[in-house]
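The next block holds one structure in the form of structure tokens; read it before the comments.
Yeah, one chain of the complex is gone here, protein chain that is, but the others are all in their spots.
Showing subunit A:
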Amino acid sequence: MYFSTDSKQIPKAKVPQGDLRDKWSNFKDQAKLISPNNRNKYHVIIVGTGLSGASAAASLAELGYNVSVFCFQDSPRRAHSVAAQGGVNAMKNYKNDGDSVHRMFYDTLKGGDFRAREANVYRLAECSASLIDQAVAQGVPFAREYSGYLSNRSFGGVQVSRTFYARGQTGQQLLLGAYQAMMRQVKAKKVTSYTRHEMLDLVLINGVAKGIIARNLDTGEITRHTANAVVLATGGFGKIYYLSTLAMGCNGSAIWRAHKKGAWTACPSWTQIHPTCLPQSGSYQSKLTLMSESLRNDGRIWVPLKKNEDRKAVDIPEEERDYYLERRYPSFGNLAPRDIASRAAKERIDAGHGVGSLKNAVYLDFKDALAKQGKAAIAKKYGNLFDMYEKITGINAYKEPMKISPAAHFSMGGLWVDYELSTNIPGLFSIGESNFSDHGANRLGANSLLQACVDGYYILPQTLPHYLAQSGKPETINSDDPAFLESELQVKQQLENFGKINGHKTVDYFHRELGKILYDKCGLTRTEKGLTLAIEAIKNLRDSFYKDLKIPMKTDGINEELEKAGRVADYLEIGELMCIDALSREESCGAHFRMEHQTNDGEAIRNDEEFNFISCWQKSDKAPVLIKEVLNFEFTKPTERSYK
């Protein structure tokens, strides 16, 4: 058996009483507070300076808490949130098109295939409007109409316009707002920023999170940091697939090291594979360029009807094109949610209809939109994306269709958190993409910038003080405590051991191999047989990693190979748990598609009777232990997630 189940442990979700609409207010009404003059006696560590970490740091510091923030980049403003182009969702109903908090809540819950907690999702929608207000006040230059009002557009999986955007730089502009707010608190001496520092361990004293061990990536120095609470805001681990839209440094190490100290990991196999990326062109390429999903508003996706078609796209007549999304999902068409769009693309590619030199892509065609709206209108909306596309591929998308392909993009899974964003380890919180919370089994476009911001600006600043207030008088933690010394020793030993292996293969080799296994067997589609093979293959790969890894010996100073070794060592463990997670869930839901569970026309069959729960994985010396948080649908009725 690859895992065991513990049905005695029942995770405490801590959802407040009351009607869905009142739960968050009820929480705030009853939360314990700390008086302003006592707040500076508390110290909080936040690992990560992306949207979630930076917004949390700024907001907690404004309240009077002392905060230390850590990131591995050379400036907090370079956290991976900068890469987000498309937009951020918020319920403003500026278009008068029938949007409401309830509708946004329902879209998100349904988008996630009813595998998230109702109360969390509702709160995300409820807090969304304030985020736009806050960002505008900070100077984020969202797009405006000529009249001066804010503009918005629609994204995949919804039928209203609720996505706000700042050219193709929404993530960067939102992050600058949060970063600047945080730097204002650096000036106020409430925030201390540690750049080029990587967290390598979480330290618990008597089962409570009290600090971290970090490594200075420039000098190699290992340092101990104490705090009254620790927040992980370390982003997603989709880079585990190697080929992905994420940058090389993105990692799962912070959450995995917390997992090894007892934090539950929830639904780690739920990964979003984004449908609109530029296809891989060579085998050493690892970062795939994402083309904004907004293109699907006007672009039509198709493949040639004929297999192994070798005519050029423009030479293929209309009646020999298969607009498969419009065919299969007439009401959502090209705006079908990401998991569905990606899977449909894979299905056509696997059936021999793929296009491009590696036959691994589909067309995204603007011909009709150009004819209808004119080149100027299309250029105004997507000009920078068309330019970027031409720069990379040499193809002018005003003249012929773009070629796009699915790639790993977002981790719905992550550390399990309760309603208060606390993990099961007291004092350890997780926010942003690093947690499993609001997106269920599939995230809607433009909802993750939102979630990162809402977690950091609005939720954590209420729930973390509630925890501190309950945990008694502020205590000073001694960094010479045996728990810190032991963690530090282990971290140092691990680093030294990597250097001693002295084999023949680079870290990247192992990362690429792992990525291939996962993409093939734990990617867009999964089967029992494939997953079982994958688990064995990952175990073998891990054995060979510890026998045949080659990295430079030195542990002081800059050593990128050593950094990567630590991350890939963790990936080799996370990957196995992902496969076990996918194997244990014998249903198809959201991004998790088990081939054994589909209808005759290839739609997912969810199994609410047996799998209406969040899988929380607990580390054990033997096989991982599955603990179930059963989902309670009090206010909605899970329906079949149809976009037909």
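Just so it is clear, contacts are C-beta pairs under 8 Å (C-beta built on N, C-alpha and C of every residue); 3 or more make two chains touch, one makes a residue touch a chain; residues count from 1.
The rule is short, and it goes like this: contacts and distances are computed from a predicted model.
Participant: Between "NADH-quinone oxidoreductase subunit D", "ATP/GTP-binding protein", "Phosphate ABC transporter, ATPase subunit" or "Succinate dehydrogenase iron-sulfur protein", which matches the UniProt record of the unshown chain?
Facilitator: UniProt lists the chain left out of the view as "Succinate dehydrogenase iron-sulfur protein".
Participant: Pick out which of A:130, A:289, A:479 or A:636 touches the chain that's been left out of the picture.
Facilitator: Residue touching the chain left out of view: A:130.
Participant: Decide which residue listed in A:20, A:181 or A:518 touches the omitted chain of the complex.
Facilitator: Of the candidates A:20, A:181 or A:518, A:181 is in touch with the missing chain.
Participant: If I consider the whole complex, including the chain that's not displayed, which of A:13, A:67, A:101 or A:166 touches that chain?
Facilitator: A:166
Participant: In the full complex, which residues of subunit A touch the absent chain?
Facilitator: On the side of subunit A, residues 55, 58-59, 62, 74-78, 82, 92, 94, 130, 132-139, 141-150, 166-167, 169, 172-173, 176, 179-181, 183-184, 186-187, 193, 195, 457-458, 461 touch the unshown chain.
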